[in-house]
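Structure provided below as structure tokens; questions to follow.
Missing here: one protein chain of the complex. Every other protein chain is in place.
The block that comes next holds chain A.
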Amino acid sequence: MLANLLPNVEWDMIWAATVETLYMTGIAVVATFILGTILGLLLFLTSKGNLWENRLANMIIAAVVNIFRSIPFIILIILLIPLTKWMVGTMLGANAALPALIIGAAPFYARMVEIALREIDKGVIEAAKAMGASTATIIWKVLLPESLPALVSGITVTAIALVGYTAMAGVVGAGGLGNLAYLEGFQRNHNDVTFVATVLVLIIVFVIQFIGDFVTSKIDKR
């Protein structure tokens, strides 16, 4: 029955493409979380009135973040071709998409991290200082735990944006559901393939959102 409705869908190919999309998104989310958190912390700590207040450093980091956040993703992929070739050795396959995905998403997430950190009550940081906490202690035991719900909902939004990015990366040869929908679906006029790929992307997005909301509500004790 399913075979009649979707005559052109080859399920093993769909499965392989889904795994590729999940692989790209998964690695990129983890790397974006780490890199974005570090950048966000630096943005926050070097800003006015904070622990490492430093105008020059803050301006440089903010400039880097803004530049990479402003470049449209499809252009970023093209600009990063030399870097990707040097790092991964090829422009084909899921791994080739990773540098662009991470460099595209980390600055975006860094801004969210900065906003999350700015939401923390200044009094709590002052209290930790008054207790004799070092900067490392303040980062690990105050800043990150106190902003965790916002960090998690931020990475949820970023992860969903990354699913979209992987589809775009797919068009230029990185594999995954986007690649499948474009090459097998659109170019060969197999609308059922495009349809299945779209539904799978939607399912992935819904699942990410559900997990994100669930974790956020679990850890938020305010």
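Here, contacts are C-beta pairs under 8 Å (C-beta built on N, C-alpha and C of every residue); 3 or more make two chains touch, one makes a residue touch a chain; residues count from 1.
Here is the rule we use: contacts and distances are computed from a predicted model.
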| item | value |
| --- | --- |
| Chain left out of the displayed complex - its UniProt protein name, from "D-methionine transport system ATP-binding protein", "Multisubunit potassium/proton antiporter, PhaF subunit (TC 2.A.63.1.1)", "Succinate dehydrogenase/fumarate reductase iron-sulfur subunit" or "3-oxoacyl-[acyl-carrier-protein] synthase 2" | "D-methionine transport system ATP-binding protein" |
| Touch with the omitted chain, as defined above, among A:Met13, A:Ile34 or A:Ala127 | A:Ala127 |
| Contact partner of the left-out chain, one of A:Asn54, A:Asn95 or A:Thr137 | A:Thr137 |
| Per the touch definition above, residue among A:Ile71, A:Ile115, A:Leu148 or A:Val171 touching the missing chain | A:Leu148 |
| Residues from chain A at the interface with the omitted partner, ascending | 121, 123-124, 126-134, 137, 141-142, 145-146, 148, 219, 221-222 |
